[in-house]
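Structure first, commentary second.
Just one protein chain is left out here, and the rest sit where they should.
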Amino acid sequence: MSEHVYKSVELTGSSKVGSDDAIKCAIERASKTIRDIRWFHVTEIRGHVDEGKVAYWQVTLKIGFTLEG
Amino acid sequence: MSEHVYKSVELTGSSKVGSDDAIKCAIERASKTIRDIRWFHVTEIRGHVDEGKVAYWQVTLKIGFTLEG
Amino acid sequence: MSEHVYKSVELTGSSKVGSDDAIKCAIERASKTIRDIRWFHVTEIRGHVDEGKVAYWQVTLKIGFTLEG
Amino acid sequence: MSEHVYKSVELTGSSKVGSDDAIKCAIERASKTIRDIRWFHVTEIRGHVDEGKVAYWQVTLKIGFTLEG
Amino acid sequence: MSEHVYKSVELTGSSKVGSDDAIKCAIERASKTIRDIRWFHVTEIRGHVDEGKVAYWQVTLKIGFTLEG
Amino acid sequence: MSEHVYKSVELTGSSKVGSDDAIKCAIERASKTIRDIRWFHVTEIRGHVDEGKVAYWQVTLKIGFTLEG
Amino acid sequence: MSEHVYKSVELTGSSKVGSDDAIKCAIERASKTIRDIRWFHVTEIRGHVDEGKVAYWQVTLKIGFTLEG
Amino acid sequence: MSEHVYKSVELTGSSKVGSDDAIKCAIERASKTIRDIRWFHVTEIRGHVDEGKVAYWQVTLKIGFTLEG
Amino acid sequence: MSEHVYKSVELTGSSKVGSDDAIKCAIERASKTIRDIRWFHVTEIRGHVDEGKVAYWQVTLKIGFTLEG
Amino acid sequence: MSEHVYKSVELTGSSKVGSDDAIKCAIERASKTIRDIRWFHVTEIRGHVDEGKVAYWQVTLKIGFTLEG
Amino acid sequence: MSEHVYKSVELTGSSKVGSDDAIKCAIERASKTIRDIRWFHVTEIRGHVDEGKVAYWQVTLKIGFTLEG
Partner (left out) sequence: MSEHVYKSVELTGSSKVGSDDAIKCAIERASKTIRDIRWFHVTEIRGHVDEGKVAYWQVTLKIGFTLEG
């Protein structure tokens, strides 16, 4: 943890399974294009309802990563 | 998604199982009397503790639905 | 629920399993030294990411208990 | 405190007497039509001023009650 | 402005025209079923985008009205 | 309530008696120099403690008044 | 933009026309007595309702200006 | 007021009498074990309702005191 | 609305015309480089004042879009 | 600390030197016209950037002072 | 960073020198009695003013540390 600079971006993951799974989906998708993700921070938990049941969980999170160079 | 008007109400679901389950309980109970629920938004996650363990999860959420007519 | 005074302290539980489990860890650790824990209230959900996957969930919560005497 | 679902509604009580009395007014009025009110939570304390004195206290509160069935 | 009790409900109006129009829509729809609406308070301004243009404005507001009796 | 413009200023009243009295003190002091005060809105409730008892209540409030002309 | 000191005051403009017009009203009224207003920042959008329609928009804003000398 | 360090703890006082009394209860209970309490700051005003009346006021406050040595 | 991941970015649009127009400007500029914008969410309404009149409206908004692949 | 009434005003100090210096600038400028300033409270830390370096620090603070009489 | 539990406490450091120094004072005082402090998080920057100059900086921070065992 030296004098690095970190950037954070805001993503929303969605999942039929649950709120933790929506977070995992967002992290794993982000990892395809962002190296060195270090942490996440949940900013909102929402969801869609269909026919009286939770259809999708939608969790918004900030993802922080090291800016290289 | 046309020029509808939506209403939201605030509910708290409780569950012995976990936070996602408390949300499902609230949605399913609300669906008995409210048609056309469209979304939910978590505003608070609390719980009761008994003898050093989580006894109940209590999740407060806003539930949005279409106002007909 | 008489004219008691309650105190709350802020803890952060961490878990490889999920956000609910991080809460349980914090409550159970706190119960070793605090008697009469009554409720908890989540104030932050974060986590550490390693190699593109969630490595740890970290949930910060306030824990309330009765002050005796 | 079992697996119930609670609903909360937002009311504003007003009183010439003081802020606590404005809360009592709101609770007592709500009790005419809502059974099983369990708790309240103050969200705003305001008031009207007339000729340099407080004319009315207005306290907004959320009132929580058990949804039956 | 005597010792009345007021209730507020949360609505979201939508409009293709603009944010003020979304508010008007919500107020006018609410007036069909609620008498004595006194004030509104905007809590969120959102919208949907379609093909790179604003398709709908969605304004969430609290609407306050006098509880009779 | 026509197309007026209102201004608000922030004051803190203090009282040995209680929180409502601190509000009254602030309103009455302000009325010496501000005409047409219309409303107040509490933003903070604090106090000083001396020898284990509340010595002063300090309530911060915004006071709104009509700008003439 | 040198080493100046700025002051901000909080005003509420009202208008029968709309929210932007309420802002203009507040700015223009303030300009009668405050020189060198530089910016505004909206803190609240409210309104009064009469007979089921918006009667007045009320927008609260902070207005910043340069302190001379 | 020299280069001291202060600590604050969060307590909730409850009272059948009113919100100010709930604050006094919390301060007086805290004074049994904490010396040199200097200030308090209210963070939440809640209460329990029983049979349509306020049964208990519950006020949460931060209490600040000087850390000796 | 399947198991997609969404990203949001924060933009500020400015306009001489009004607050809704500032939003449209930001959306239309963003659409030149971002495909599949789905929603926006206003986080701040500000403006610049020149010679006692609103010179520019500046609206900050989060814009959400689907992350492909 | 008797039954005084305090007023607070919001200022923004700017400095090329740093954030603490921007606070000092605001306090010293305010002291030219306000007697008996007692405390300040930072509400925002911003700054202007020019050619990739911090050109000005801008710190907004509330300044509290005793209202005489 | 394994499945530990962390606790955080809130302290206020004061300093005649500046805001960073007030933080250092709080951390160093806390380290006399708390082992394994890991992080801090600033929650408030205030100060006292005397004769028109900053007399003391007061910075409130949460300090997090590992709960052993």
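As written, the chains take the letters A, B, C, D, E, F, G, H, I, J and K, and residue 1 is the first residue of each chain.
Keep in mind that, in the parts below, contacts are C-beta pairs under 8 Å (C-beta built on N, C-alpha and C of every residue); 3 or more make two chains touch, one makes a residue touch a chain.
Just so you know, these numbers come straight off a predicted model, no measurement behind them.
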Note to self: What does the interface between subunit J and the hidden chain look like in terms of residue numbers?
What the structure shows: 18-20, 44-49, 52-54, 57
Note to self: List every residue of subunit I that touches the chain not included in the displayed model.
What the structure shows: 9-16, 25-26, 29-30, 32, 48, 55-56, 60
Check: What residues on subunit K make contact with the chain left out of this view?
Finding: 19-20, 23-24, 27-28, 31, 37-42, 63
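The rule we apply is simple: only the chains that are shown with their structure count from here on.
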Next item on the list: Among the listed pairs D-F, B-D or G-J, choose the one whose interface is a repeat of E-I, with over half of the contact pairs the same by residue number.
Entry: D-F
Checklist line | Chain centre separation (subunit B, subunit E; CA means) in Å | finding: 22
Check: For subunit J, what residues touch not just one other chain but two or more?
Finding: 9
